[in-house]
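Part of the complex only, each chain left as placed.
Chains: A and B, in written order; residue numbering restarts at 1 for each.
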Amino acid sequence: MKKIVVSTKSRTEFVDITPLITKELEGHKDGILVAYCPHTTAGLTINEGADPAVKQDILAVLNDVIPWSFNYKHLEGNSPAHIKASIIGSSVTIIVEDGNLQLGTWQRVFFCEFDGPRTRSIWLKLVD
Amino acid sequence: MKKIVVSTKSRTEFVDITPLITKELEGHKDGILVAYCPHTTAGLTINEGADPAVKQDILAVLNDVIPWSFNYKHLEGNSPAHIKASIIGSSVTIIVEDGNLQLGTWQRVFFCEFDGPRTRSIWLKLVD
């Protein structure tokens, strides 16, 4: 298992971690890569990276649909972040061939911060 | 493949199945564990287990955002459960090292009942 670290700068933010993942693939050949988020107020997703407006739109709608104010029972004030984490998911699985991450033309892997800013980890495991 | 069984008690409910999964890991060492939900009105998620209010808040918002009343075409009355199942997802993937499930400090694995109460199965497979 390998670990990568990202520092987020906003309360909610998508960080493109594709280059960090690619770097950790060295020496591996074929299989599937699992990128795993060990945090409960963050997640991982795969989406378009070419136009930064896409990640902004995804975040804007999540922040609009999941209410900031609600009859929340959890007293830390970050229930919206926990909810978004379960909707987006705690891991992504990507095929690896000839040592290369098999992403679609427009795809990038994003760490999804929902309760930042914080220093966060992502764990990687390749199974072949 | 191993199977674990849970009995849910409410229409919608999160059940912490982490201890049941851990028990089935015995004898395994390194790899990734897939926990799979074979039901179409339930799912699996990873989120905070320390404060039970977190799972209540996630459920409360899902039950609020996904309408109970809508122009549903499926006549069994459980379309909201099918929708939540696809939003939350049918499986979780977790890294295993030295025979231990690699969860973050606050993470637990939850079976997500959306159309209970019922007796439910979760299937487990470790690939190394």
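Convention: a contact is a pair of C-beta atoms (placed from the backbone, for glycine too) under 8 Å apart; a residue touches a chain by one contact, two chains touch by 3 or more.
Quick caveat: nothing in here was measured; it's all calculated off a predicted structure.
K.L.:
How many subunits, all of the same sequence, make up the entire complex in this structure file, 2 of them being shown?
P.N.:
3
In this section, only the chains that are shown with their structure count from here on.
K.L.:
Between subunit A and subunit B, what distance separates the C-alpha centroids? Give it in angstrom.
P.N.:
About 20 Å separates the centre of subunit A from that of subunit B.
K.L.:
In the complex formed with subunit B, which residues of subunit A make contact?
P.N.:
That would be residues 1, 34, 36-40, 65-67, 70-76, 79, 82-83, 85-87, 89-91, 93, 123, 125, 127 of subunit A.
K.L.:
Can you name the residues of subunit B that touch subunit A in the complex?
P.N.:
Within the complex, subunit B contacts subunit A at residues 31-32, 45-48, 51, 53-54, 56-58, 60-62, 64-65, 87-89, 92-95, 97, 102-107, 127-128.
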